[in-house]
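The excerpt is restricted to a subset of chains, each kept in its original location.
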Amino acid sequence: MNDFRIQLRVTWVETDAAQVVHFTNYFRYFERAEEEFYNKLGLDFLSLSKYNVWLPRVEAHCKYLSPCRFNDLIEVSLRIDKIREKSIHYGFTINNLTTGKKSAEGYVVAVAASIT
Amino acid sequence: MNDFRIQLRVTWVETDAAQVVHFTNYFRYFERAEEEFYNKLGLDFLSLSKYNVWLPRVEAHCKYLSPCRFNDLIEVSLRIDKIREKSIHYGFTINNLTTGKKSAEGYVVAVAASIT
Amino acid sequence: MNDFRIQLRVTWVETDAAQVVHFTNYFRYFERAEEEFYNKLGLDFLSLSKYNVWLPRVEAHCKYLSPCRFNDLIEVSLRIDKIREKSIHYGFTINNLTTGKKSAEGYVVAVAASIT
């Protein structure tokens, strides 16, 4: 599979007093790519929930390579690294198109769970 | 009733690139006071939900008087301005104890709704 | 001036345990429209800051009319209600295109300030 890619613009509220994107928001960019990926497939988290299935995260990791600043245009790439019977392992890369630098890379592991 | 008061310390993630607390976070400080107020009364939003009651907001307002910065100690005061049969009108004041200045004042109106 | 409009999709992190968008996030949607409006004009908050000008908020208000849920497509409309020598008064409306209902309306007042 090719990577799935979305572009986002960094918003003011995502920055912190160091005038860069707060480190926790990169995980939110990851999740935004995941949401758009499911939309592209015609699924969404809610349609999954109709089957009483939910995808809680069990692990998340990010390496920060170069900061993003307000109004930078960034591209988030998602790839499926592994699918097991009950888990899915996403890999993510964030490229800062404004600076031309790779900004971050990380992964998230989600599992299929019944909603109780 | 006397005002109900809580103290909070401004965290890094609440600041933005202007090195002050982002304006939307003042509403989150208001809500934190409301949550602690219900805890003090031995109620919480979840215990309300056991009775199939929920308190969605119908209006929120804030005036910003003086900025708060990272690590400032602030005091959020909540008072009940009005209770009607199906609505509650909270008034809030935020004092910045680090600078000695009044930082913000606002109000939030919530209504009792059945969970559907 | 015609209204300036952007479309956004509600993300998972913006929802709360009532399974609707948290009330504070509507103000973040307002600000997103404002950022895109300045981008459209070829300005941005940072280019303003090159002139040592900054636009802190002095007032914010929102009325909540109908909830937004995960993955709803929403449209945020911004209009300039008033411009004074040192202040700007924006009006906002949020329409939920998924439900066909008006979701919220509000305003934000910002002032021009020197960065010190």
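When the chains are written out, they are named A, B and C in that same order, and each has its own residue count from 1.
Just so we're on the same page, contacts are C-beta pairs under 8 Å (C-beta built on N, C-alpha and C of every residue); 3 or more make two chains touch, one makes a residue touch a chain.
Being a predicted model, the structure only gives us computed values, none of them experimental.
Counting every copy of the one repeated chain, the full complex in this structure comes to 4, with 3 of them shown.
The definition used in the following text is that only the chains that are shown with their structure count from here on.
Most remote from chain B, judged by the distance between CA-atom centroids, is A. Overlaying the C-alpha trace of chain A on that of chain B calls for a turn of 180°, given as a multiple of 5.
Remark: the per-chain Cα centre closest to the mean position of all protein Cα atoms belongs to C.
Rounded to whole angstrom units, the spacing between the C-alpha centres of chain B and chain C is 21. Centroids built from CA atoms put chain B at 31 Å from chain A. In whole angstrom, the spacing between the mean C-alpha positions of chain A and chain C is 24. Multi-chain contact residues of chain B, defined as those touching 2 or more other chains: 20, 24.
In the complex of the two chains, the chain A residues touching chain C come out as 9, 11-13, 28, 31-32, 35-36, 39, 44-46, 69-71. Across the complex, chain B meets chain A through its residues 12-13, 15-17, 19-20, 22, 24, 69-70. Residue ranges of chain C in contact with chain B, taken from their complex: 18, 20, 23-25, 27-28, 31, 54, 56-64, 67.
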